[in-house]
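This is the structure, below, for whatever I ask next.
Of the protein chains in this complex, all but one are displayed in their positions.
Note that the chains take the letters A and B in the order they are written out, and that residue 1 is the start of every chain.
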Amino acid sequence: MKSLSVRNLNVWFGEGPDRVDAVKAASFDVASGGSFGLVGESGSGKSTILRAITGLVPTWSGDIEIDGDHVLPKRGRAFYKMLQMVFQDPYASLHPRHSVDQVLSETLQLHGFKDIDTRVNRLLDDVGLGAAFRFRYPHQLSGGQRQRVAIARALAPEPEILLLDEPTSALDVSVQAEILNLLSDLRTEHKLTFVMVSHDLSVVGHMCDNVAVMRDGEVVEVLGIEKMRRMEPDNAYTKHLLDVSLNYASS
Amino acid sequence: MTTETTNSRAEQSFREWLLSETPSSRRHARLAAAYKGWLRLRRNHMAMFGLGILVALVIIAAIAPWLAPYDPYAQVLSDRLLPIGSEGHLLGTDSLGRDILSRLIYGSRITLYIVTLVALIAPVAGLMVGTIAGYVGGWTDTILMRITDIFLAFPKLVLALAFVAALGAGIENAVLAISLTAWPPYARLARAETLTIRSSDFISAIRLQGAGPVRIITRHIWPLCISSLIVRVTLDMAGIILTAAGLGFLGLGAQPPSPEWGAMISEGRRFLLDHWWVATIPGLAIFTVSLAFNLLGDGLRDVLDPKDGKS
Partner (left out) sequence: MNLLDVEDLWVRFPTSSGVFDAVRGISFSLGRERLGIVGESGSGKSMTGRAILQLIRPPGRIEAKRIDLQGKPLLNASDKEMRAVRGSRISMVMQDPKFSLNPVMTVGDQIIEAYRLHNKASRRDARARAIEMLEAVSIRNPERVLRAYPHEVSGGMGQRIMIAMMMIPNPQILIADEPTSALDVSVQGQVLGIMNQLVQDRGMGLIFISHDLNLVAEFCDRVLIMYAGRIVEVCEADKLHEAKHPYTQGLLNSLPRLDEPKDRLEALVRDPEWRQQPSVSGLL
């Protein structure tokens, strides 16, 4: 288990008049073994925060610490062995010409594992797919099954922190329930720390202990889930979000 | 009788094994994918027709010495310019009394040689330049693409002529010249594909496993570019054969006694009015092979297009 702390994170794209400040001075802490939610307006920089943590965007400033250690701008294998990410869109995150087996064994091989065969089978079991899916190609899988493969890939290096970018927004509700249950189980089983992005407050409410609310690149509020359930946020935008979502959930 | 039925039953179960939706090993999965592609290609009759012609061409080239009735270089001046259907000379003879059928058969070797070499050099060079430019971006991209633009700015045949003129006439130089003029479109195509692939999530995902650029380009980007390149190459093959023939025709490719088809047309054109078959028959051969490549390319497009990969 590892804790994650983000201090004063700025992320920008482009230069001059085209410069976009996608994230402005964002700060939050995720306790070791905790589950942290990022919610907020579409385009507010949620995915960008996760991509900055993983080093997929080169232009950021600020301080990212894992268990008190600073994360260096150039991240090595050791970093990726500890921290992994699941992407927003299961239809785009698997190579169309690689079978499930290729995806998982390449990942294992890159991280220097030796017993690749047994591990692939175990990973598939872990995410509830089983060996029958091992040699399928993405186009032979439904959205939910693809997302399971993506989760298996993220679990392959046995990370301690898992970043999840809207893991269920492209999936229907029955599959969403299965994936969320699966994630809860994996979290207790593998002692993972979660950071989870979602635009669905009820999903975040179900999965997380603490939530950061984002708008236009800024974190406007960090609040505990109990406080959110009691509908007692301090910030007006959070209140607005909660009102709208409760409104239509109870219609 | 009984062995026959067991045979067909074994065949049946082999087919089922190939078509299985749940392959049981890596090899099985690869075989199954190839077999399904083959089935899809087989449904396209025109493509099968093209493939048939090309297979026939390869066989003809392989057994040319046994197939050809005469030595392609043997001159019998008394039998000059015999018409089609003459006794002993099915397709007639040329101005030096050489048997056209034999020359055509031997010429298929040269055509295949040119086509294979160009098909190996040009797309591979284009693929490397295009994917590196597209993936690395920045200055590398700008420089590589400006070079590509310079090559693209000249008409193909003119550029090839200039190269051959500089390097000297001959088949190897013709191949080199054609390859040098043929790669830029492949580089453009590969770069465009790379640009769309580069920003996709599955590339981000493999970067998150610590994979370096070489691995990403060769293992993750190439497989996605190759199918459109193969299609493009087969469609361009006709053009390549014609350019080679054009060089031969202008006397810059294969040199005179050699039975290269373009050179044969070139020799025959002097007699075009009175002895039309001398130039027309190699022309028909070029046309047939070009058409075959085009038909096959069209069929391959349907098989390899990843968007239709569902089924």
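Heads up, the rule we're going with is that contacts are C-beta pairs under 8 Å (C-beta built on N, C-alpha and C of every residue); 3 or more make two chains touch, one makes a residue touch a chain.
Fair warning: this is a prediction, and the values are worked out from it, not measured in the lab.
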Residue of A:Gly34, A:Gly55 or A:Gly144 touching the missing chain in the full complex: A:Gly144
Candidates A:Val6, A:Leu124 or A:Leu201 - the one touching the absent chain: A:Leu201
Residues of chain B in contact with the chain not shown: 19, 21, 36, 39, 192, 195-196, 199-200, 307-308, 311
Those residues of chain A which, in the complete complex, touch the missing chain: 13, 18, 20, 39-43, 47, 88-89, 91-92, 142-144, 166, 169-178, 180-181, 184, 199, 201-203, 205-206, 216, 228-229, 240-242, 244-246, 248-251
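We adopt the following convention: only the chains that are shown with their structure count from here on.
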Interchain centroid distance [CA atoms averaged], chain A/chain B, Å: 47
Residues of chain B touching chain A in the complex: 21-26, 28-29, 33, 200-202, 204-211, 219-220, 223-224, 306, 309-311
Touch list for chain A against partner chain B, complex: 51, 54, 56, 76-77, 80, 84-85, 87-89, 92-99, 101, 106-107, 110-111, 132-133, 135-137, 139-140, 150, 153, 157
